[in-house]
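Have a look at the structure below, then the notes.
Every protein chain of the complex appears in place save one, which is left out.
Going by the order they are written in, the chains are A and B; count residues from 1 in each one.
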Amino acid sequence: MNYFIQQLINGLTLGSIYGLIAIGYTMVYGIIGMVNFAHGDVFMVGAFVSLITVIIFGVTGTTNIALGIGALILVAAISMFIAGVYGWTIERLAYRPLRGSFRLAPLITAIGVSIFLQNFVQATQGARVKPMSAIISGGFTILEGNDFVVRITYMQILIIVLTFLLMSGFTYLISKTSLGRAQRACEQDMKMAMLLGIDVNTTISTTFVIGAALAAVAGLMYLLYYGVIDFYIGFSAGIKAFTAAVLGGVGSLPGAMLGGLVIGLIEVFFAAYFSSEYKDVAAFSMLIIVLIFMPQGLLGRPEIEKV
Amino acid sequence: MSLHDQTSSSFLPMIKRSVIATIIAFFLFLPTLGIKTSASGGVDGLFLTYRWLLLAIGCGLIFVGRIVYELFWAPKDGVQKPAKAQFGLVKALGSAKVAKTIGPLLLVFAVAFPFLPFSDRYILDLGILIITYVMLGWGLQIVVGLAGLLDLGYVAFYAVGAYSYALLSIHFGFGFWMCLPLAGLLAATWGIILGFPVLRLRGDYLAIVTLAFGEIIRIILLNWRGFTGGSNGLSSIPRPSFFGLPFNQDPGGFAATFGLEYSSMQRIVFLYFLILALAVFTFFVTARLRRLPIGRAWEALREDEIACRSLGINTVNTKLSAFAIGAMFGGFAGSFFAAKQAFVSPESFNFMESATILAIVVLGGMSSQLGVVFSAIAMVGGVELLRQLQFLKVIFGNDFDPSQLRLLLFGLAMVLMMLWRPRGLVSTRMPTVFLKDKKTVSAAMISQGRG
Partner (left out) sequence: MSQPLLSVNNLTMRFGGLTAVDAVSFDVYRNHITAVIGPNGAGKTTAFNCITGFYKPTDGQIVLRHKYDKEFKLEEMEDFRISQHAKVARTFQNIRLFGGMTVLENLMIAQHNHLMKASAYTIGGIFNTPSYQRAQEAAKQKALAWMDRVGITDRADDPAAALPYGAQRKLEIARAMCTDPVLLCLDEPAAGLNPKESEELNALLRSIRDNDDVGILLIEHDMSVVMEISDHIIVLDYGRKISDGNATEVRNDPAVIKAYLGVVEE
């Protein structure tokens, strides 16, 4: 039972990370109807920027929580900014010229961007994995059984709380502000939105920047949680986050978060109880099962085929 | 307005835009080119190396590049230039007559290729590689180009073919010609098994699901050690022989039988002709299929699935047939791959392979078989050229490995080529049946399915 609760905590932490990445997929898919294949790699870039800034600030291994959190906020801000620039540039250079073109074209460029980013980071940062010691160490012991101790680290608390805060913030942004209205208008009918004076290009760019910034936070969390990154982490995290977006219902922000949590839990539990080698198979199979039996996702709207 | 006026009036804004681009580039390059994380072996294990010179070079290139772009390519005065005349060759590929001439010429060239003076072992290996990709491209073209089903996991069928050959020949001692149809059949079966549940999905979803399938198969190959050898793969796969004559120095070998002097090139030439024959077979079968009711139904499916259903076409079966036949050719090619390498491991079947094959098809043009040939040459051959760029070591230092740049430039090329020709080299399509005369259908008319 204690083992189970421990896995639950781990799964929720991992799920928060996936959820944050999934938001980028879900928003972009919602607004321009494309799978931004390079999104996972923007997440990876965010993790690398976080790593660099963490080393610059030299805050690893501190036990002063206030100092640690303060430094982390700064790190997060910097990597959100840089990842945002990446997101903006990718949209501007690789996707915008192909908007309204042949539908496979942007997907191919997205794959191209993904390959480029991976290898760009590999070429500039080296292929080796980058280990980093924990920034905030320590945690609580929640339950103590005879055989197994359930612990939640400060890091996990931080990740879950931060995710929750960001989620609420962005849900507010999308549902209440003019940016959110513009996004929803573009989602419904881009041409009409343009005619009504909405700056479609800016709206789409902003969507990419927001998605990339959230992915950067996820990258930071991934770095903190696993303590090790490499140039390839974006690929499988990207697919899982996309799975999360689909599972939650594409276009729905709470759905993306919920999907992320479910995928995180599945992965962790599968690794804990069955086989860690096949944990990715479990997550990918989940994607297939969801798409076949519940293509509209948990919180998505069903699609009626128009004849 | 004279050219001079135009230049001077737009000079300052141009500089301004270039500066902005450079600032953006600065932020992009700062954490990549500018600062490198290196392992040191200390407590934290990492320290930073600052490479300001590299960063400055990167930003400088962007600044100059942007100015050059504005001067030579960018739309002037906000007016998009009318689409430039296509390159002669590219345009010509679309016309029926030219295609009819180039095709046989290419085949003659391909047959003569091993005997040309410059064809050493390296060139021939490259030729084999390119033809393998052409064959894979033609196989995937059925799925993506004709039926309009976006398959990002095509490499899975390539893997099934390769492992089928490896396992059948190792465990049962089956020869190549026995394994080949079996491998194709197994790959097609897998195509149906994987395709059946997911073919109802919309384009992008289908793409991701097929990608997931590809990864699942790779992970299984990687971890099912008892069966597939895990990450070590399967080695000492029997090599194909020339009608029972092995390529070795034995008296019963190929060279001795034909009274030739033994040379390791003989096997390479044989493999070359083997893949050429397989590719030509693929070409004729796929070209024929396209003109049959099944092929027309595939294209109709790409154009409008609902209309297909209203005409009594069983869309599920039609999609499955495209998936299975595409997979079958992937299986053939995979079985050739295993025979050529005498070694298979999961590493050969990663997502990059699927992406490469898909890029070849999309860049080649969705329904042009000739386009696939040229895009395979450009993609595989061009990337291979990069391996030769050893002079870059002079610039980047000795621990720089140009083959790392290979994939980087491959990704970049994918983006640039799509921006240049979103519909591929040959974007027109040839009607499958005609009354009086065969006119090519222009790209603008062709629909790409429901997205």
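A few comments on the model shown:
Methods note: contacts are C-beta pairs under 8 Å (C-beta built on N, C-alpha and C of every residue); 3 or more make two chains touch, one makes a residue touch a chain.
Everything numeric here is computed off the predicted structure, so don't read it as measured data.
Residue B:434 is the one among B:72, B:115, B:243 or B:434 that touches the chain not shown.
The hidden chain makes contact, of the residues B:68, B:116 or B:307, with B:307. Across the entire complex, the residue among B:70, B:151, B:215 or B:299 in touch with the chain not shown is B:299. Not every partner is drawn; the one left out touches chain B at residues 285, 288-289, 292-294, 296-297, 299-300, 303-304, 306-315, 321, 429, 431-439, 441-442, 445-447.
In this text, only the chains that are shown with their structure count from here on.
Taking the mean of the C-alpha atoms as each chain's centre, chain A and chain B sit 29 Å apart.
Partner chain B is touched in their complex by these residues of chain A: 29, 33-35, 45, 48-49, 51-52, 55-56, 60-61, 81-82, 85-86, 88-89, 93-94, 97-98, 101-105, 107-109, 111-128, 130-133, 235-236, 239, 242-243, 246, 277-278, 280-281, 284-285, 287-288, 291-292, 295, 305, 307.
Across the interface of their complex, chain A is touched by residues 24, 27-28, 30-33, 35-39, 43-48, 144, 150, 197-198, 200-201, 203-205, 207-209, 211-213, 215-216, 219-220, 222-223, 306, 351-352, 355, 358-359, 362-363, 404-405, 407-408, 410-415, 418-419, 422-423, 448-449, 451 of chain B.
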